[in-house]
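Complex shown without one protein chain; remaining protein chains in place.
What follows is chain A.
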Amino acid sequence: MSTTAPTAQAVTPDTLRAPRLPRWASPLVALGSAAAAVGVGLGTGLHSRVQWGLIAALLFVVASYVLATVVEGKRQAKDRFATSMVWMTFLLAVIPLASLIWETVERGSKVFSPYFLSHSMGVVADREVGGGINHAIIGTLQQVALASLIAVPIGLLTAIYLVEYGRGKLAKAVTFFVDVMTGIPSIVAGLFVLSFWILILGFDFSGWAGAMALSILMMPVVVRSTEEMLKLVPNELREASLALGVPKWRTILKVVLPTAIGGITTGVMLAVARIAGETAPVLLLVWVNPFINTNPFDGAQGSLPLYIYQQYAAGSEASYDRAWAAALALIGFIMILNLVARGIARWKAPKTGR
């Protein structure tokens, strides 16, 4: 090693570093390409701001690539290119989310009011203005509650089985099929309940039928999230409890579950948020009812996602407004569930003790 020392000494330390672009180069290029894009956009009369953005992005990528090739060399230029592409993909994903939320809030707030929340569509034709989503809210809440009543106990117990008892082939099969079940299209769950509950057993369309299909969609989500949470509970807690002579089932109920309850609640709420927006099974099983029906076991009901679909299909200006307002209500409901769920997760995060 020491033989190379003389040559290294001959070179001044400054030239050992490859030339780099200064830190302010990137922002400057970004600013320049943005200005150029605005210029091009105004010059050629492009109306769409999206096109302006695309031109700016393209200019930025090309300019920084060329600049880096000249100053820093090919490898660094490639690295810069990759970095800007990765940033671009992220911005690309934010655009639809921002647009969707913006449009929903803007168009939805037109008819969104206490009146809209407290009235049904019973006597309002699709082309008229007025009416509301009260019947749909009642329907959705009842269907989701019923679905949770079925899915949460089964999901919890299955997760407990997989984590606390599960050995051997049965547990492996259950794990695999829970994974596969998360991928079942919601319309297939709807068709299943349709075929056995309505076509074979001959029951009528009802909120309960929809709830059954929703529970099929909900179960695997509950199982998976509960499983993850139970795995986080430290084994020392179980061992300490068992060593005191506490039966296993009481250990699970009194030690394991309370430790993980925050995460489990979060998982359940996220699962509820997911099924609350499902339209397909509701479309097949609950049918349509513009009137308020508070009995989910008897006859057709309303439902929020289904209401949006129908108002959209009605195709008049007034019904589009109602569809957007209902979408606003639905997104609001789901986002609140999401936020609360994540709040609980943070507040009651299990202490792993590791």
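Everything that follows uses one rule, which is that contacts are C-beta pairs under 8 Å (C-beta built on N, C-alpha and C of every residue); 3 or more make two chains touch, one makes a residue touch a chain; residues count from 1.
Throughout what follows, contacts and distances are computed from a predicted model.
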Which listed name, "Putative ABC transporter ATP-binding protein YxlF", "RNA polymerase sigma factor", "Protein SCO1/2" or "Phosphate transport system permease protein", is the one UniProt assigns to the chain that has been left out?
-> "Phosphate transport system permease protein"
For the chain left off this view, which of A:H119, A:H135 or A:R224 is in contact with it?
-> A:R224
Touching the left-out chain: which of A:S186, A:S206 or A:Q301?
-> A:S186
Touching residues on chain A - with respect to the absent chain | 48, 50, 75-76, 78-79, 81-83, 85-90, 92-94, 96-97, 99-100, 103-104, 153-155, 157-158, 160-162, 164-166, 170-171, 173-174, 176-189, 191-192, 194-196, 199-200, 216, 219-221, 223-225, 228, 242, 247-250, 252, 267, 270, 273-274, 276-280, 283-284, 305, 308-309, 312, 320, 323-324, 327, 330-331, 334-335, 338, 342
